[in-house]
Every structure is written in C-alpha cells, then in structure tokens.
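Below is a slice of the complex: some chains, not all, each in place.
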Amino acid sequence: MSHTTKDKAKLLARVRRIRGQVEAVERALEADIGCADVLMLVASVRGAVNGLTAELMEEHIRHHVVDPAREPDSDRARGAQELIDVVRTYLK
Amino acid sequence: MSHTTKDKAKLLARVRRIRGQVEAVERALEADIGCADVLMLVASVRGAVNGLTAELMEEHIRHHVVDPAREPDSDRARGAQELIDVVRTYLK
C-alpha cells in the first residue's frame, strides 16, 4: 500500500526544513557564534526530528497496520487511534 | 575565549555528516522506500544529533565554564569532569 502524494509532499517539506536547520547550525559554527547559541539551534533540530518521527510512525500505522478511520473492527480502530495518541505524546 | 581550530573542524565534520544523513532521508522518501526503513534512517539522525549535542556541551563546559585539565581548584576540576561524564551518559 503506497502513501498518498499529499502525505509524501508534507513529509518531504518537513525533511527539507530539517536540512535547512542543519545548514543553519553549520553556518553558525563557521561564523564562530557562541556555543550556547549553537546548542539552541541544535535543540530545534532535535525537536524537528522528533516531530518527523511521530509523523512517520503515524503514517506507518495508518497505511501499513490499521487506519482508525477505515477499520471496520471497532476494537482495532480504537487500539490504533490510542497508539497514534501515545506516539504523539512521547515524541512531541 | 575562542575554540581551537581543531575542535571546530571536528564539530563541522559532525554537522556535515548529519546533513548527509538528512539528505539520505530525503532521497529515501522521494524513492518511496518503506516507512520502516525511513524511520530507521531518522533514528540514526537522532542519534547523531544527540552525539553533536554532547560534544557541544562538553566544548562549552571546557571553554566557557571550567576546563578540568587546566583548572587549579581541584574541587571545581572534579565537578566539571563529573558534569562532562553525566552529559555523555545522558546523550549517548
């Protein structure tokens, strides 16, 4: 089962934003700005990587395990939705 | 106090490696490889970002707070070394 074009575009936009943030860290190191400021930039990379992870796990659950919105078995649908909520809580 | 040229080169090499890993995630998404494989690539980005964070914190402690190798006050030198060890444990 393949992901929709729209989901893929959204994920790619996230990854490109992360690449931009990593390039900002690179420029900050080259420009000798203070360590503490570089560390704050790196913290924002980490946050964005966690966000991407949550998004990819959610995609994986919906497309390759159980999609809560389409599953006829209501116990499974609820189980999958709870799992998505837990993943978001852990990675936000 | 400025960092040494050698330390800066090492940090830049780490950041460029992370940029390369992020580009690999981007190519993987474009090539429609499976979600689970993309997630494993993203896990390696996360590990590398943690490694960079530990390295930058250690640099910050040595250059802007207390360098255990040069500090004449032995209590402070030990405190700074313990802090570096703790940071490594938490971010490895």
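The first chain written gets the first letter, and so on, giving A and B; residue counts start at 1 in each chain.
FYI, contacts are C-beta pairs under 8 Å (C-beta built on N, C-alpha and C of every residue); 3 or more make two chains touch, one makes a residue touch a chain.
Keep in mind that what you see is a predicted model, and the values were worked out from it rather than measured.
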- The full assembly in this file, of which 2 identical chains are displayed, is built from a number of copies equal to 4
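Keep this in mind: only the chains that are shown with their structure count from here on.
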- Task: Note the rotational component of the Cα superposition from subunit A to subunit B, reported as an angle of 0 to 180 degrees in steps of 5.
- Result: 180
- CA centre of subunit A versus CA centre of subunit B: separation in Å? 21
- Which residues of subunit A touch subunit B in the complex? 2-3, 8, 11-12, 15-16, 18-19, 22-23, 25-26, 29-30, 32, 34-36, 38-39, 42-43, 45-46, 49-50, 52-53, 56-57, 59-60, 63-64
